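Quick one: structure below, then a few questions.
The complex is shown incomplete by one protein chain, all other protein chains being positioned as in the whole.
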Amino acid sequence: MAENTLGKLFRITSFGESHGPAVGVVIDGLPSGIDIDTEVIRQQLRRRRPGQSIYTTPRNEADEFEILSGIYNGLTLGSPVCIVIQNQDQRSNDYDELAQIYRPGHADYTYSAKYGNRDHRGGGRSSARVTAGWVAAGAIAEQVLKMYVGVEIVAWVDSVYGQQCPQLPSISRSIVDASAVRCPDPETSSRIEKLIEDAKNEGNSLGGVINCSIRNCPAGLGEPVFGKLNARLAHSLMNLNAVKGIEFGEGFEASKMKGSHMNDSFYKDESGVMKTKTNHSGGIQGGISNGQEIFYRLAFKPTSTISLQQETVNKQGENVIINSTGRHDPCVLPRAVPIVESLTAITLLDLWLENKTGSIK
Amino acid sequence: MAENTLGKLFRITSFGESHGPAVGVVIDGLPSGIDIDTEVIRQQLRRRRPGQSIYTTPRNEADEFEILSGIYNGLTLGSPVCIVIQNQDQRSNDYDELAQIYRPGHADYTYSAKYGNRDHRGGGRSSARVTAGWVAAGAIAEQVLKMYVGVEIVAWVDSVYGQQCPQLPSISRSIVDASAVRCPDPETSSRIEKLIEDAKNEGNSLGGVINCSIRNCPAGLGEPVFGKLNARLAHSLMNLNAVKGIEFGEGFEASKMKGSHMNDSFYKDESGVMKTKTNHSGGIQGGISNGQEIFYRLAFKPTSTISLQQETVNKQGENVIINSTGRHDPCVLPRAVPIVESLTAITLLDLWLENKTGSIK
Amino acid sequence: MAENTLGKLFRITSFGESHGPAVGVVIDGLPSGIDIDTEVIRQQLRRRRPGQSIYTTPRNEADEFEILSGIYNGLTLGSPVCIVIQNQDQRSNDYDELAQIYRPGHADYTYSAKYGNRDHRGGGRSSARVTAGWVAAGAIAEQVLKMYVGVEIVAWVDSVYGQQCPQLPSISRSIVDASAVRCPDPETSSRIEKLIEDAKNEGNSLGGVINCSIRNCPAGLGEPVFGKLNARLAHSLMNLNAVKGIEFGEGFEASKMKGSHMNDSFYKDESGVMKTKTNHSGGIQGGISNGQEIFYRLAFKPTSTISLQQETVNKQGENVIINSTGRHDPCVLPRAVPIVESLTAITLLDLWLENKTGSIK
Partner (left out) sequence: MAENTLGKLFRITSFGESHGPAVGVVIDGLPSGIDIDTEVIRQQLRRRRPGQSIYTTPRNEADEFEILSGIYNGLTLGSPVCIVIQNQDQRSNDYDELAQIYRPGHADYTYSAKYGNRDHRGGGRSSARVTAGWVAAGAIAEQVLKMYVGVEIVAWVDSVYGQQCPQLPSISRSIVDASAVRCPDPETSSRIEKLIEDAKNEGNSLGGVINCSIRNCPAGLGEPVFGKLNARLAHSLMNLNAVKGIEFGEGFEASKMKGSHMNDSFYKDESGVMKTKTNHSGGIQGGISNGQEIFYRLAFKPTSTISLQQETVNKQGENVIINSTGRHDPCVLPRAVPIVESLTAITLLDLWLENKTGSIK
């Protein structure tokens, strides 16, 4: 069974291959009567867009989208919203030799093993190009969360190749976008820019970490015992290409702690709002949001596509040497920031709708 | 919407509260005609059972299970298998004072915020007691995977409070169970035992890391783009109490690597089998198993229940001091090992069945 | 993939075989904080119970149920409610010869063809015994609908073997239960009682029609385009043993009508409430309730189990003559009335919860 739908109540169904006619998404479960600002969709797509800076792949896609259904007179109808993004700069013949080769680190071999027939051009279905549809859907989810719940989601590049951003007080999207590599600390940003340039020149690629912060999320989101908030977020985000790890709050550090240190003490603030003195848990207890900031970190491996010589195997089972020449990102993290935000918004809106059905009133 | 069902084709539905009449599970989608060895279920339940050693909670539950349906003449019928485990050693009045208090680090407050009505006794629905049902289901899934696919799953305690096990060549369940704390290296095991004893005496608790290895898994499991193998495993395992992070292969280390180092080169071995020279990816590419060992690590926070004094808030919104007295595990990791294996088996069998429907032949 | 779960937000998972240890149900998605009256469950189970009159099977089952989870202090917890009904009067050896024979009209052959391993005792999983769990769940759904939405559901026997009840003004459950065969018209009831007695003496069985009326259902329930109210009800009810047809409003009569006759004209009544002058549609337009009475009819075939000689085939593929001797209902309709109501309530509560998520406010 294929699984190209994400979500329970707010659901997105993804379609499209990197070098087919189009990629896109069908959004089902978007409530009716909501005013959608298409400019917000455009903005997030622009942040994900290839070719936006020298730190990203030179593939040039305007990523113009068309809404085929579900919106009438600017308001949602309660019916599915289909958004299509045409593929333009395809240069399929760049990929001719790759039809016969399983690139190291890529999904070429596993797709062949699973599906037999494979669209090798630009990675086909396994390409991060398909996330354009996710970002369009996420931009809609985010609007709804902002308007009706007040939630704010900000992701940023925390480290690349081990160069890590210091802890900063309050990070906004404008601060993030002030950096060409979406790292909010100017000094770290410069170091990362230099690292990426070097990697690019070297024909190599770099991994890194993206942090994500959700503010103003009400308590009560998350559906135990198999739809816990952290489980649902981990599921969504682990579907993002190149993600190899996720941790909430203290994450792996928590494995080195004692309970007396890890536990976040509750208190009521002067206005009677429930708060915690620390936030080691990352805003989640028992799989349910507690009203504090939700915080997690995502480990990205370096992009598989590099121009350096590599040993591998071809379709005929022969050992071969490969020199990739396709366009690629030396470091995917700057462009992955809006995708992380989008998957977060999609999952959070879904859980917010789910939570509405948990009480009868 | 509640989410107490895990899986798509092989599905388990969990029910029960810690101190209600029983906990249990309904398994749907178990193919017909399979010979189930109930002794294997008994074994895994025994490994999860409280009171099995001085390193675990003294709550005493025999964890006898009853199969109410779905098996006839020792063979599965293709109909749902309902397994019930009675709660015996309940001592509900141990928890009377907790009805009014939100313990730090616990799900008391978030359950109250979400559900209003809450069974506070022993954590109610949020208790790890409900994982007894998961383990029973997992023991069935594991049998099927072993018999029909040849898959082997082994989890172990890799570290507690930072004391980490060295890398060992091949870890089997009998090696793991030779250690009272399920750490396969005798020396590290001793150190961890000491740490847990100290924490117990101190009234404190400790976090740690569990590693899991899946061997002999065929290539092709995992369903892009939203049911990737790593995403599905992360989802299942993040639903396990106290898990704060998961990483596959190099995981967070990959964020500090270059592509030329991270990429695993393919080669055909002398018998023509596709292999990789390294396994930095943890056996997964593009969200699909590649036939190599699948490997991941789980960060567990220290148990929330400690006997030390803590500040918190009660139901009336007053700041109070709490001294927990309920029985608890100073370190959940030894008992979590079979739960990790169970959730892994449930997810893997599901994806194996899903993969069968991806081709028509 | 097995499908033993019904519903999307309010979901019931059915388990159990006729002569296994127990049958039952797990209800997930029941909102928290609801006061459940277990006496209502008992009542509906009593109306479904075998042995309640001379018109039903003499199998004697008290149908005592046990609630294992999900309710604390009389209120729902928002966690799954597991209800178990033990099988008592099993007389399994009554069925020994049936292990080898495919009874005409029964599911013996199709279950064998599909599952291989089959529990032949009393029909095993294909027995209507499993509907006891559905009725328990339905009694809960009905309470919620009554308390929070004001919905009333009444089903009755409209005809047996062609003897049809005249149209009556307003049928309540007490009127229905005043008849031993649940036909609200005393004269037709007498005729049907006589017919059933004759069929019983003859060793034969009879078909019939059950009508169902839903009153006070708000407008807006039903989820186009694939979860239309009529589609969802048809799905649920077609899963009930022996149902061979369903029609809404005019149903098959509508196929002989013109639009000018079929269309129900809208008007606003004196209090400004939207109404229709006629109700040919049965209260549904475009798959959504319009606020009028919802009405449908279900065709039941005669029970397959009869005592008359019949020709059939055995497991060895030999032509044989069969004389069934198992206990059975000569006419299932009187006992099917509460099952129809239950499936209706389950589906309606589900759609009511779904409708809550369609708007954002």
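Read from first to last, the chains carry the letters A, B and C; within each, the first residue is number 1.
Here is the rule we use: a residue touches a chain if its C-beta (ideal position, glycine included) is under 8 Å from a C-beta of that chain, and two chains touch if they have at least 3 such contacts.
Only a predicted model underlies this, so the values are computations on that prediction, with no experimental measurement involved.
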Q: Just name the one of A:Thr76, A:Thr110, A:Ser281 or A:Thr347 that touches the chain not displayed here.
A: A:Thr76
Q: Could you tell me which of C:Ala22, C:Ala234 or C:Ile294 touches the chain that is not displayed?
A: C:Ala234
Q: With the missing chain put back, which residues of chain C would touch it? List them for me.
A: 1-6, 8-9, 14, 102, 104-107, 109-111, 113-116, 125-126, 130, 159-162, 199, 204-209, 219-220, 222-228, 230-232, 234-236, 238-239, 241, 243-252, 254-268, 272, 274, 276-277, 280-282, 284-291, 299-306, 308, 310-313, 317-319, 354-355, 357-359
Q. Can you list where chain A touches the absent chain?
A. 1-5, 8-9, 11, 13-17, 20-24, 26, 28-30, 32-33, 66-70, 72-73, 75-82, 84, 114-119, 124-125, 353
Q.
For review purposes, identify every residue of chain B that touches the missing chain, sorted by number.
A. 9, 29, 31-34, 78-79, 144, 148, 224, 353-354, 356-361
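In this text, only the chains that are shown with their structure count from here on.
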Q. Do chain B and chain C face each other with the same patch, meaning over half of the contact numbers show up on both, or with different patches?
A. same
Q) Between chain A and chain B, what is the separation of their C-alpha centroids in Å? A) 26
Q | Chain centre separation (chain A, chain C; CA means) in Å | A | 46
Q) Between chain B and chain C, what's the gap in Å when you average each chain's C-alpha atoms? A) 39
Q) What parts of chain A, by residue number, touch at least two of the other chains? A) 9, 224, 357-359
